[in-house]
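Here the structure is laid out as structure tokens; the discussion comes afterwards.
Every protein chain but one is kept in place in this view of the complex.
Here is chain A:
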Amino acid sequence: MNQPRRAGSIPGAARPDQPDLLMREASLDKLKAFLTLLPSMILIGVFVYGFIGNTIWTSMTDWGGSGAMALNPQKHFVGLENYIDLFTGFLGGNFRQDLVNAVYYSVMLLAGAVGLGMFIAILLDQKPKGEDLLRTIFLYPMSLSFIVSGTIWRWLLAPQGGVNVLPKYFGFKPLTFKWLSSQAAILVFNWQDILRILAYIAAFILIMVGVFLLRKDQGKAIKRWLIPGIVLGALVWIFGGLIPDALFMEEEHGFNLATLGIIIATIWQYSGYTMALYLAGFNGISQDLRDAAMLDGASQVGYYRYVAIPMLKPITISAVIILSHISLKMFDLIFAMTGPDNAATGHPALNMYLTTFRGNEFSRGAAIAIVLFLIAAMFIVPYLVGQYRQQGRR
């Protein structure tokens, strides 16, 4: 994107007939740029990467329990014990439930906010009357803080109020759905089987990538993706019993219906944001392109399906990245809507705060933080890699 500017092209800098001076000028520029960036590099180095390092170190110690608050608390290195305990320990059940919740949150939030945002953007792209006003209205929820919108939604979704009594005004029976307090769960699975499930998911992804690439490069797709995927799936199917249980007892987790209320509130808050992203993208597509598509006989649906939305792939990707890490940081909304101790709607970020500052278990809290950090990296690193490759190709 930003081509490095050549010093010679700057008017009044140095004349190209003096190469020596030019070189000196260029290195001086570099030095200035470096010195300008140095303070922020140091600050980021210490306050971001240094602290990440410190958190990783803390997560591998046993800092916690009584005596944790001493002026110089005793810490001993325990390796990965905290992580093992979180994923397989008897007392980590709540964390595992929170992790499952976070996965469902992320998926639902992404699908909902991107889908709804795109839909509204397409509607507004038809240039209805009062588009400006509508745009403002849809974007407005983003300006509220999560604590405020969480409190509003808490009232709206109260079991005996808000949404549930709406039908009464039209002469129907009130709803009885417990938006925030339902105990029921769907898509339940047993944590014992988590390794098997992960293997199945990996096989599924391999096969999907293979199918996707089939059109581009048949040989590579089959050799690299399809065959390993099918083999892995078959192996797990046949020899799945050999994979050790992650836990010594049954522990069921699933998609709790009580999280629906929180997902609705988050989608409400963020679909306006994705709408704005898409709308900007749609407006950036030249009218000529649209006219040409129409001239070729494309329908409205066809235009968006084959022309507009594929062109906005970068926007979709950045929306997914931003929303996925927002969904991983979710804290205040859940705190406002369902409170701190609520397994049905819990979230690892909330768990981390309570474990650290209420339970005084600093090492365990740090381990939760690192798990969240790694999951966020799972979303962002592929994106960054993709970006670098694109730049390299240019």
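Quick note on the criterion: contacts are C-beta pairs under 8 Å (C-beta built on N, C-alpha and C of every residue); 3 or more make two chains touch, one makes a residue touch a chain; residues count from 1.
Here, contacts and distances are computed from a predicted model.
Student: According to its UniProt entry, is the unseen chain "Probable sugar-binding periplasmic protein", "Glutamate mutase sigma subunit", "ATPase" or "Cytochrome c-type biogenesis protein CcmE"?
Tutor: Missing chain, UniProt protein name: "Probable sugar-binding periplasmic protein".
Student: Would you mind spotting which of A:K223, A:K313, A:K329 or A:R358 touches the chain that isn't drawn?
Tutor: From the options A:K223, A:K313, A:K329 or A:R358, the contact with the absent chain belongs to A:R358.
Student: Using the definition of touch stated at the top, determine which of A:G67, A:G115 or A:P244 touches the missing chain.
Tutor: Here the residue in touch with the unshown chain is A:G67.
Student: Looking at A:I122, A:L180 or A:L226, which makes contact with the chain not pictured?
Tutor: A:L180
Student: Considering the whole complex, not just the chains shown, which residues of chain A touch the missing one?
Tutor: 64-71, 73, 90-91, 93-94, 154, 157-160, 178, 180-181, 183, 249, 258, 338-344, 346, 353-355, 357-361
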